[in-house]
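One structure follows; several queries about it will come next.
What you see is part of a larger complex, with each chain still in position.
Naming follows writing order (A and B), and every chain is counted from residue 1.
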Amino acid sequence: MPCTLYIGGMKSGKSELAEKDALSLPAPRLYIATSVPIDEEMKRRVVLHQQRRIGLFETFEEPVNLDRVVLAETDKYNVTLIDCLTFWYNNLFYYFEDKKKRIEVLEEFVDALKHINKQIIIVTNEVGMGIIPDNKLAREFIDFSGWANQKICSVCNKAFFVVSGKKITLE
Amino acid sequence: MPCTLYIGGMKSGKSELAEKDALSLPAPRLYIATSVPIDEEMKRRVVLHQQRRIGLFETFEEPVNLDRVVLAETDKYNVTLIDCLTFWYNNLFYYFEDKKKRIEVLEEFVDALKHINKQIIIVTNEVGMGIIPDNKLAREFIDFSGWANQKICSVCNKAFFVVSGKKITLE
């Protein structure tokens, strides 16, 4: 499982470190975009990220079934970057009201990661270190994110916690 | 002070790591439950945790005076697990409007920890790494939690920060 996880807060520098890591491997490189921008602010953020990748990565868009992309596409590339899972978790909440379905899709992704041969670099957000929110959906999202991050981290052979642009190795 | 602290965000995997740590010691083992479930969601969370402990831990319920339980009960067990202090901090806010009283109860607990002979494993939440909340009570709770976690951490001989199911040693 040649899989690396970068986990950190918002604007912690995790995307930049993950991208640098991916660029240290030779092309061809794949970028899997999971975000479905739903407003102007999000569109701006996505465009900013895209501009940074031009000529460096091929892009494949998949909002839900990451397992299929991992199994069908990543073998053709030296390295695949998935940034970031939090958008994907959002999509799972958006598309599936049923909690079990979200868990199922997540577990299929984790299973897919166990069968890869080429390097995959995954970026995700730590969202559970603030105060417990009043909002029930927010709590469910934090629970799902934390659980999913643990599951994915457990099949990665390298994992880093990112603070202020610096890496702390998770062993 | 054979005391170990696991501190992490929501769903960081801190409870599972602390439990695994406690189970590495032989029975009898004590679990101190501090939570007073006030709604259905909380009841479900508590039941889930209880099911995992059946046959492995004896359970003692104490919502406020943890110092007394620590002094009177823990010596009879090879290891005591307290999971998690954040529920207890919540209780202190619920039962005591007077800030000084909360501090007093906390300091009594810290004092009790200095006099234990058997292993105690404590789980607590990091809640102060999000944005400063608008809500005054939330800010007070974060302040109290952070201060209390520091106090308790200072009398533990081992402490771990948990991220995504992985431990970072705090020295």
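Going forward, a residue touches a chain if its C-beta (ideal position, glycine included) is under 8 Å from a C-beta of that chain, and two chains touch if they have at least 3 such contacts.
Since this is a predicted model, take the numbers as computed values, not measurements.
S.K.: How many copies of this one chain make up the entire complex, given that 2 are placed?
M.R.: Every protein chain is the same sequence, and the full complex holds 3 of them.
Here is the rule we use: only the chains that are shown with their structure count from here on.
S.K.: So, what's the distance in Å between the C-alpha centres of subunit B and subunit A?
M.R.: Distance between chain centres: 31 Å.
S.K.: Across the complex, what residues on subunit A touch subunit B?
M.R.: Interface residues on the subunit A side: 5, 7, 9, 126-132, 136, 139, 142-143, 145-147, 149-150, 153-154, 159, 161, 168, 170-171.
S.K.: State the interface residues of subunit B toward subunit A in the complex, per the touch definition above.
M.R.: 8-13, 41, 125-131, 133, 138, 141-142, 163-168
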